[in-house]
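Left out: one protein chain. Kept in place: all the others.
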Amino acid sequence: MIELILMPLAAFVIGLAMVLMMRRIGARLQRRVGPPLLQPLWDIIKLHGKETQTSHGLIHELGIVMAIGGFVAAVTLMPLPGMNGLAEQGGLIALVYMMMIPSLGLALGVGQCANPNGSIGISRALTAMLAYDIPMVIVVFGVAFFYGSTSLVQIIDAQQAGGFATWGIAEMPLLAFAGLFAMQAMLGKQPFEIYVAPAEIATGPMVEMGGKFLGGLFIMQCFQLYAAGALYTLLFLGGGENWLTFLIKVFAVVAIPMSIAFLFPRYRTEDVVRLVWKWPAMIGLLGIAFLMY
Amino acid sequence: MTSLDHLVLVSALTLALMLLFGRMRIAGRLAVVLYAVQFLLLMQTGALLGEPVASSLTLSVLDLQMHWRYDALSWFFAMITIGAGFFCAWYAAGVWQERYREEGHSPRLFHVALAANVLTMLILLGSGDLLSLFIGWELVSWASFLLMAVGGGPAGRAALRYLVYAFSGGMAILAGLMLIYTQTGSLDYARVLSLLGELSDGQVWLLLLLIGGGFAVKMGLLPFHLWQAAAYAETPGPGSSFLGAISARMGLYALIMLLVAMLGIGRLTAMEVPFTFLSARDLIAWIAALTVIIPTYIALQQHDARYLLAWHGIGQGGYMLLGLMVGNAVGSAGGLFHVFTYGITQAALLMAVFAVVHRTGTADLNKLGGLVARMPLTFLVLLFGIISLAGLPPMAGFVSKWMVYRSLVAEGMPLLFVAAVVGTLGTILSVYKLIHNIFLGQLRIEHEQVREAPLSMLLPMLGLSTLIFLVGVTPGPALSWVAAVQASLGLPPVPYTLGGIEDPRGGLDMLWLVGILMAGFGVGALIFFGLGGRSKRVHQLDNYAGGHFLTADVRYQYSDNFYAGLMHLIGPWYRGAFLWLEKALTATVAFLSAVMNGFYRYAQPALFVLATAVALLALTTA
Amino acid sequence: MMSLTLEGVVLIGALGLIVIGALGMAISNHLFRMLLALVLAESGANLLIVLSGYRVGASAPILGFGDPTAPMVDPVPQVLVLTAIVIGVGVQALAVALLLKVYRVYGTLNVRELRDRMDADVATAAGVEADASQDAPAGERPLPPVPAHASVGSGGFGRRGPVPFPPQSDERRP
Amino acid sequence: MISDLAVPNLFVAQAGQLVLPVVLPLLAAFLMQPLARVSTALARGLGPLVLILCAWITAQLWIQLGDAPFTLAIGGFAPPLGILFYADGIALLFALAVPVFALLFWPGSESGGGAGADSRPGSDQADRDQAARRDALVLLLVAATTGLALSGDLFNLYVFYELAAVASFGLVALSGTGRAQVATFRYLMISAFGSVLALAGIAILYMQTGTLNLGQLAQLAPETLNNPIGSAAFALMLIGFGVKAELFPVNTWVPEVYAGAPARVSALLAGLVSKLAVLVIVRLLVLIFPQPEAAQMLLVLGVLGVLTGEFAAWRAKDFPRMLAFSSIGQLGIVFVAFSIGGEIGLLAGLAVALHHLIVKSALFGLAVRWNGSLEALAGAARTSPLGAALFVLFALSLVGVPPLPGFWAKLTVIVGLAERGTPLDITALMSILLVTAVEASYLFRVAIRLYQDNPDPVARHARRDLGVSALLGAVLVAATLGLRPVADVLGAGAAQLGDRAGYIETVFPSHVAGKD
């Protein structure tokens, strides 16, 4: 039981660090200094402490709750070194679908805001989800099929059995590449950041999000970064043999999209769909074809 | 008199009572009670776990024996049928019925149609041989036609379209049965089963085409899906729920009888499709997968809530067949279980939509919005429903879909897996559009005074929602039925637990998952409500509108063409290939008809008599 | 093939009458000529019946009329032909009566003209344009399109071509 | 079977009375017009009275003598010489059905008694004359069709067939419109041409066998008619008798006539007269032409009839015409069924034929008021709810929806075809199934139309037509409920109908070797 409390906590902390890392990398690439160590945490606290908190109704608020809660639940399905959490009770497929709940919650919350701009943003976000989930499920299928199990615990065990040679990335390089691609889109990072549209917040889903609503989304982002990195690590990098290697792997995984993100402009939604359906999906299918024959 | 006789008799009694007293106000409640009695009688038959229960009625026509019996499969489908009838009658029993009467329709006709549907379905499900199967099939088709047509107007046209499809399908089935009869000399299951193995592959293909095709019409499998959405959507409220919940599943039942019980998955796998590397099983699975994808994305385009859900109904049928075609324990269980989960989901969803129609008078997604503030409980029902429909945890739909996915992974069917997920994603998109356009966004001025749905309609909706959630949390009991059905079909039974599936290679335990999800929500709520300051509720118009100020008489709602970007991309794919097919067939019939008419109009009679005389004489002397 | 005796010629004549009558019925464009052709054909058939009782060298079947020892022809076909002739007369008389009436109503007995006038008649009775009524199906077609108001795409892949972008919605514009 | 009593009692059923159901209507018909001059009421009551009497006599005969087939030599002349009546179950059934249906569809004043299109205010006398003529023609039709059911002599059958034809010409022309007259003429020409061919066929048959008695023909058939000559004779007679039986392609008269004739006359023609013509063809087929070529002809023409009729009906613009085309299709199925042969084929054919007799008559009964275009029927359910409900019932049975009798009849046909299973049979089976779908489409298009909203629906039905249709609908429902006894009766009838040896034995009871 204690694991179930520790796992989200660890995820949150790691996620905070990731946000920090993201902002630092961005700053480096743009020749800035970057924020201090605890800046993400302070941001969250500050947002929660704001005096004007405008709510558009209960669903608006529950949407944020769902967004946070979904990730809190999802991270317990991803085994950490020494902690399996609920990985035995719900496998990979459950995890993938669990990670859609925050999206749904966010969508509901934004919808309740009664702002057409927000709805447009959700339309974009869901379309993008349709795009990146396809290569992602291809990847998930490939891994599950390769290891003959949908249980992450068993997948990790199988990967760790023979060192690097049995890691997913070594066994299934094409799938690993496709997964990276999909993760980029999943995190909403450039060039796939149209639906979050942080630069044009007024026409995105966040338009009505202020104060603790935005704070909640900040927390969600921490979980999201962590979840993406951890999932990739679990699928392709052999999970964590111990905490050190786990952290290294997770941060390395997240660092890649961060670095790529700052090099690219932005795609339109349709272009995202087209690109993601074309390349990572194809590569993923090719990878599965290699696995099966 | 066996317990099955009692069940059918009470069902027939329901029909008779509705015919007699359907005009009265009490009729609705009477129907509810009678459906409940039927449900209890069904429970009493014990057909699920014990031996099949036979009816004492047998008929013999042309030396063809007909008899009726219930086994676990029949019981399972009958349970859903009567349950759907119960909830739909409940929904109709109160305010809805009065409104229906006020609108100039006949509640009696509606109750009769519903009772007839339940009765005929029970008869179909009891069929003990192929002839009684066909008879039941026809009865169900016409009962559905009745229910569809009672709406009048566009419903009549849609029902007629259904009729043409269904009846053509019925005739194809009859042709297939005659094929079986010529080959085996019998229509009895056991005898046919023992002789079916001797059929050549070509004959089995013909059989699949004729009988399978006929059954597929009812299920709305591609390419016979065009009739279904309009026919189901235009049916009066509870009727639509009923049809959506179970009617098309009769096609699945019959397909199970044909594909699983009679031919067997093994036979299908052994049959190669000529010139390809596919087997018959793959082919059917792909038809199922395409049935998932194409109607789902057509649903995405709809801007009538009823049509949207009806199109999804077609797509969800694809999952069921897909799961069955995978054929392993988890997959077939998933397919069967989805019949149940989807049934309660669709019923709840359509009830919610019709509750909105009841209050606002429209189901047009472009003319609604913001109703969550006025109809919060209906919103909740719809929310539960869409989560289940989209197959997200923690609702019932997730479990059944998870099982289908899991089996696809286990059997190594990547493309089908992707197809299934593509369908799910499309579902998520379109159900969000559904809930957003009805309940979220800005409330329209004309709906300011709308009230929550009346209690008589709300209760069954809430009941179904509870069921959706409970089955999602503890699928075990329901899975035990499914396992019994599998056992009766000769399939490996699914290893179920109270919370889900036991599988050493990755199982599912919904108790834990829902628990942690609830805990997660709790944490989220703690953070959100505990950490921050109090939030201030503002008017829905008090939001950022790009520098404009919104006035109270102008409402902005982003609803029309909700996924404009996506449509821009995939719009060109929406070509009416199947509609063209249908039109081409109609045109062929019209052409033939014109030719025949011309014959009777313009033929020089004497010339034809002469020609016939010559032809016949030539035949005799030749 | 039989040798061509007198009887054979009569038999061929009977056949010829039937065939000529049939031909006449098939190619006439005038109802009365058709009727005359029918009379010819009936005569042929009657002749055939009488011939079916023909017996070489036999006498009429009337006792005390000729040589009592000579064989008689089969009397039955003669009875049959008597009946058939009278039936034919009745039918022909009725046909003439009908033609009189038709001529009185339409003023023509030419098949084509008659058909045109009847079409006009039918159209007037149905209250539709004469030309439109002929080939238009009655009522609606059995596979009606799904009502337009339900959904743009509800009839299947109803939309052809790309969806207009940006969306053209004229609702909710102030 | 002939009674030896010097003064037989007319009130005790005996075979000699079998002639009365044919003769009494003739007598009444002959006297109808003079009587009408004397007393209108008498003339009006005479027809129904005679029909009731006929039905009563036939029923008595059936009850008391109908266990086994029996014969009646008219004039007391021993079988091959004179004319013979042969009464088995089916013959008696039809002989009973004829007066009953004629009574049900007895044309009233609505069926047109005047000169129609050019009717001017004529004198009462002229109207009465016309009514008397109409009644006389119906009685003639009754006599003719009863004779068709009972007669066991080929030429006698031809005579009755012609009588039925001529009487129906007069009845069709009754509505008095120009269209009806042209249709009648067309009908007359086809019918007369067919008669010429039938006569030629009879002549050929007589040349070959020297007899006209069906029993004797049946005796001689295996040795003298199982050859091209026999088949040719059958072909010619098939065309001839096929005209009234709506056999393709001598049925081009059907749509115009049924659309133009008074609806009740159409009901009689489509329901009753066509069935009797079919019965004649079946008798010929069973008794005289058991060779497969004959059945094959029937099968091919039947299938063509099914296809053309049902497809043409799909585009029909008015109600009677739609029924007419549908009738062509249904009779095509009847032919297909009889072509199967054997007990199952005969059973199937009888079932379909009787079903069609009931259903199509009743539908034409509804057409008395619904005689216009289909468009005009919109919303008719509002004024005539029972009529609309009956239409739906009959349509359901017609397309063959279980458990209505139409389904079992069609199923029997299909099973019969499947059991024989030659490629031609399978084609027929598929054609029947195909057109059944088409049939459902057009019938239920009308059904939906009946229940449409329409502020200005057509007139309601007269009580009598509705009552007749309801009665026939009740018969249909009763047959559904009592399927088993009905099937048993039909099965026994079919067995008798198909019993060639039994027929010969009944006609020539003392017959030993049968070779002259």
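Structure notes:
Just so it is clear, A, B, C and D label the chains in written order, and each chain counts residues from 1 on its own.
Quick note on the criterion: a residue touches a chain if its C-beta (ideal position, glycine included) is under 8 Å from a C-beta of that chain, and two chains touch if they have at least 3 such contacts.
Everything below uses one rule, namely that contacts and distances are computed from a predicted model.
The chain that is not shown carries the UniProt protein name "Na+/H+ antiporter MnhB subunit-related protein", picked from "ABC transporter ATP-binding protein", "Na+/H+ antiporter MnhB subunit-related protein", "4Fe-4S dicluster domain-containing protein" or "Hydrogenase-4 component B / Formate hydrogenlyase subunit 3".
Contacts of the undrawn chain with the visible chains, over the full complex, involve B, C, D. The chain omitted from view is touched by exactly one of D:98, D:163 or D:270, namely D:163. By the touch criterion stated above, the residues of chain B touching the omitted chain are 604, 607, 610-611, 613-614, 617-618, 621.
Residues of chain D in contact with the chain left out of this view: 2-8, 10, 14, 16-17, 19-20, 23, 26-27, 29-35, 37, 73-77, 80-83, 114-115, 118-119, 122-123, 126, 129-130, 133-134, 136-137, 140, 143-144, 147, 155-156, 159-160, 162-163, 166-167, 169-171, 173-174, 176, 181, 184, 200, 204, 206-213, 216, 220, 228-229, 232, 516. By the touch rule set out above, chain C reaches the unshown chain at residues 1-2, 7-8, 11-12, 15-16, 18-20, 22-23, 26-27, 51-56, 60-65, 72, 74-76, 78-80, 82-83, 86-87, 89-91, 93-94, 96-98, 100-101, 103-104, 107.
To be clear about the criterion, only the chains that are shown with their structure count from here on.
Note: centroid distance chain A to chain D, computed from Cα atoms, is 80 Å. Averaged Cα coordinates give chain B a centre that lies 46 Å from the centre of chain D. In chain B, the positions touching at least two other chains are 157, 160, 164, 556-557, 564, 568, 589-590, 593-594, 606, 609, 613. Shown for chain D are the residues that touch two or more other chains, namely 189, 193, 197, 314-316, 441, 445.
Residues 61-62, 64, 134-135, 138-139, 142, 145, 149, 152-153, 156-157, 159-160, 163-164, 167-168, 171-172, 174-175, 178-179, 181-182, 589-590, 592-597, 599-600, 603, 605-606, 608-609, 611-613, 616-617, 619-621 of chain B are the ones that touch chain D when the two sit in their complex. Interface residues of chain A, counted against chain B in their complex, comprise 4, 8, 45, 47-57, 59, 61, 64-74, 76-77, 86, 88-94, 97-98, 100-101, 104, 107-108, 111-117, 119-120, 122-124, 126-127, 129-130, 133-134, 137-138, 141-142, 144-145, 148-151, 154, 202-203, 207-208, 211-212, 215-216, 219, 268-270, 273-274, 285, 288, 292.
By the touch criterion given at the top, residues 154, 157-158, 160-161, 164, 225-226, 229-230, 233-234, 298, 301-304, 307, 311, 366-367, 554-557, 560-561, 564, 567-568, 571-572, 574-579, 582-583, 586, 589-590, 593-594, 604, 606-607, 609-610, 613 of chain B touch chain C in their complex.
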